[in-house]
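Of the protein chains in this complex, one is absent; all others appear in place.
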Amino acid sequence: MGHKVQVVVIGGGATGAGILWDLTLRGIESLLVERDDLATGTSGRFHGLLHSGARYVVNDIHSAAECIQENKILREIAPHCIEDTGGVFVATTDDDFGYIEKWLAGCQKAGIQAEEISSGELLSLEPALTGDITKAFNVPDAAVDGFKLVTANAVSAQKKGAKVKTYTEIINFKIENDKVQGVYLKNKFSQREEFVECDFVINATGAWVGQVAALAGQDINVSPDKGVLVVVNHRITKRIINHLRPPGNGDIFVPHGTVTIFGTTSRPTFDPDDSEVFLDEVLELLNEGTKLVPELKEMRIIRAFAGTRPLYEPDGMAKGRQATREFFLIDHKEAGLDGLVSVVGGKLTTYRLMAKAAVDFVANKLGVDKPCCTHIEKLINPLTTKKLGYGPYICQCELVNKEMLDQAVMGKEHFILSDVGRLTRLGLGPCQGIFCNLRAAGYYHQARKLEISEANKLLKDRVQERWKGNRAVLWGEQIKEVELSRAVYLGLLNLEHLDNDDYEL
Amino acid sequence: MIMNYDVVIIGAGLAGLSSALAVIKKRLKAIIISKGLGNLYSSSGYVGLLGYYPLNYTCPVLSPKAALKKLITEKPEHPYAMVGQDFIEEALSVFLQTTRDMGLPYSGTLDENILLPTTVGGLLPTTLFPDTSAKEIGKAEEIIVLGIEELIDFCPQYAADNLKKRINVKIFALWESLRINYYREINSYDLALLMEREEIRECFIKRLKPRIRKGSLILIPAVLGITNWCKIISHFENTLGCSVLEIPTLPPSVMGYRLAEALKGYLKQNGVEFLIGSPVTDYTCKKGSISEIFINSINNRQMKIKGKSYVLATGGILGGGLRVYPKEIKESIFGLPVFKNLPVSHKNFFNLNGQPFAYSGIAVNNSLQPINLGKGEVVFNNLYIAGALLSGYDPFVEKNGNGVALVSGYKAGLQAAAGGGAQ
Partner (left out) sequence: MSTAMDRNLDYCLKCNICSTQCPVSNNKLDFPGPKHLGPELERLRLAWREQEPIEIEASLGYCTNCKRCDIVCPHGVRPSYYNVKNKAIVKDTFSHKFRDWILAHNVWWGKLAGKMPTLANMGLSLPLAKSLFSLLGMAKRDFPQYSKQRFKLSKQKKVKKVLYFPGCYASFNEPEIIQAAIEILEAYHYQVELAPEICCGTPMLSNGLLNESMKLARKNMNCFLRYIDKGFRIITTCPSCGLAFKEEYKDILPGETSSILAQNVWDLFELLIEEEMIPFDLTKNKLDNVYYHVPCHLKAQVIGIPAAAILKNVAVTDLILEDSFCCGLAGTYGFKKEKYDLSLSIGTPLLKDIAEKNPLLVITDCGTCKVQISHKTNLNVYHPVLILRNYLESTAISNSQFSLLHA
């Protein structure tokens, strides 16, 4: 039973999808497996900042140089995933002047253009900023849509024959003669298991890399690090705002689509799946944020979420922001297992480099000598851009119509509404899907001929998932919105009793 | 001399309207002040007294009277316990009578909850409902769930498939269109306006007729008219030879709209004044009684309004009566002590016992006067609390938002009309 591919890539984040695309371009037949949907891990749970590298110039000049190089490449190959907002680094009177000099020197060394802008000019462009600015520099930061970027890589690879299996978890490796022979997979929805034979496995599961390696009896010392981010209802600024000080909590604001993503915190965690956010973490963030945006606390926060940084130090325990943001390739042959390589560390901005390194290594093993060309090959746009035209729309906050719903699930056997949301922004606006989740569930129930229990689950899971992100920001307008959603889903629709009740009329 | 009233009611939701009803019964002069239209406009227009009790039961309350009795003894802090069984019954009968006088007749009794279908095909235990909704879906021969293509809020197949789990009759889903040109989201209110137009309705029914078997029960989202729904529903029923039951829609809810407008019209006719559009921002008090309140006009100039007594029916968190801060919940006008003032939540959205924060609110004595949390003494002698602002219940899981609003509003209105109340 089962089938054979040359390479199995585990992990549907930016790195995994990038690897799949690179492998495919080099003519290597591959399969990507992801236990959830694409970009559900760290690639979909970050601030959406395409680094210029300026953030790393003082601590990690090597990463910084990689960032600016990749930043330029990604603008070329995936323009549809990037919004060129530009970024600015801002220092206030409370900040260390000495650091600014170090920072400027670092930028110069890394080849990152940092142009000074007067505080007066910046304030006229960005009136939401504090008046207390001493120095400000424009840098070539940009906003990147992680969901779309990952999907673009996967879809481009699929168009050229690669295979992608989402909601498919690796449950075991088949190892014979100290070499990986294949992987056992299990579909999360159907619970169906299958075996896929392969020559090589690339473990690109980011913060989960240790868990996957452990299945093959391998030990990797990753230290997942949790970062909390909040979503502000509207665009506070036109450009990305960075606090010009040593990297710390709450110093990045990214205008992302219709919202602003603001973060982050840094806290080591043992469980990469730990994405719970606590009120105090959010309040701490907001306190920091008011140093740059004084009225931040009066603005509406629509949710908070956490992502897990896949930190790794080759020589032992990495610690939070001090850890390098470089990436590493671990050839498990050194520990006695052939046919498995793990990609660790890194960050979204440099995903393509990580993919290149991994594929260079594997191609070499497989005797393929075609060079990497992901830096020039353009990615397909996975979702045609929205038009701000007349409706009707399923989601009014983010202008999502039925065609987009169709496009988002095309070719997918299984999906949940959150997957649709990541691609189309369905339900990501201020009302968090009160109206559109119900409409979408009803629409898919009919269009995809779902069983009624599946349709109910689609709706309820989505409502629960939105709730999770709301729980740490229950105040002001957002708790009113939550109450409206409870009024609708519980009071008006009696949704909580829909499947539970056991009576008949 | 002109801004002087017997009872000043703050809040224009069902609680506020209901207390005005009690005040005019006593032939006193009332004004309703509100910063906007109340949430009654977003509600189903049904009045549920108690839908589930105990809350984690998987079968709805069928006899609210018995369940209420049990609740009142078991949960002395529940608003119903503060209102008391007698007032509850009186409030319902006054409401039922009023709905007849105002031309939107309601039926139902405290002895029975009927189960009415929801947009997703769930069933909602309901005590009082418009006469036009008095239809037993369990006894239908055949049910047709009718979707209107223009209305994306309602998917007939989805509702039908869920209903099949509870009802053992043939259920079909059907789409029909109004064939109008539109370039935006059409909500139920828009459709209800269109249905008022005879030529559009006529064509719609004509296209429907060959597709529907006589004698069926048609479930249709509540879009059958804003003012002439009785006529429109019977137009449907007579032409199609079927009975028609409306399903309350997502906001803006036409059924909520009808009730709100009818009640407002009735109250206006009976001399109640309305001042909608600005929040109450300040007050003065003397010897433990509120002497006057101030509203901020759009130009930030304060306007003074005097009453002998006051009803506070500003709603809970959703209505804005309670303002939530990251670690605190405050009453928004008088700064009354809030019972359970932490925004604590349960990790399951669908928790059958509701959300802990929803139980927050103002603690009252059984005259519905706000009390201090410690010794229980009255905060203001001439202030009465009604509706979602009351503590001790979660309306959305108990399915009694309108129920509590109606009965507590009525009692608060009576107490306010009587003056000092039982102290």
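Letters A and B name the chains as they come in the text, with residue numbers starting at 1 for each one.
Basically, a contact is a pair of C-beta atoms (placed from the backbone, for glycine too) under 8 Å apart; a residue touches a chain by one contact, two chains touch by 3 or more.
Every value quoted in this text rests on a predicted model; they were computed, and no experiment measured them.
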item: Candidate in contact with the missing chain, chosen from A:W21, A:Y167 or A:F435; value: A:F435
item: Residue touching the undisplayed chain, where the options are A:T258, A:S275, A:N381 or A:Q446; value: A:T258
item: Residue of B:L37, B:L55, B:I72 or B:L96 in touch with the missing chain, whole complex considered; value: B:L37
item: Contacting the left-out chain in the complete assembly, out of A:L74, A:L185, A:L379 or A:C397; value: A:C397
item: Subunit B residues touching the omitted chain (full complex); value: 1-4, 34-39, 41-42, 180-187, 189-190, 193, 251-252, 257, 273, 275-279, 295, 297-301, 303, 319-320
item: Contacts of subunit A with the absent chain, listed as residue ranges; value: 127-128, 233-237, 255, 257-258, 295, 298-300, 385, 387-391, 396-399, 429-431, 434-435, 477, 480-481, 484
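By definition in this document, only the chains that are shown with their structure count from here on.
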item: Partner subunit A, residues of subunit B touching it in the complex; value: 39, 42-44, 51-52, 58-60, 115, 118-124, 137-138, 152-155, 157-158, 161-162, 164-168, 182-186, 248, 250-251, 253, 316-318, 320, 324-327, 343, 345, 347-352, 354-355, 357-358, 395-397, 399, 401
item: In the complex with subunit B, residue positions of subunit A that touch it; value: 279, 282-283, 390-394, 396, 434-435, 438-439, 441-443, 445-446, 452, 455-456, 459-460, 463-464, 467-468, 471, 474-476, 479-480, 483-484, 486-498, 500-505
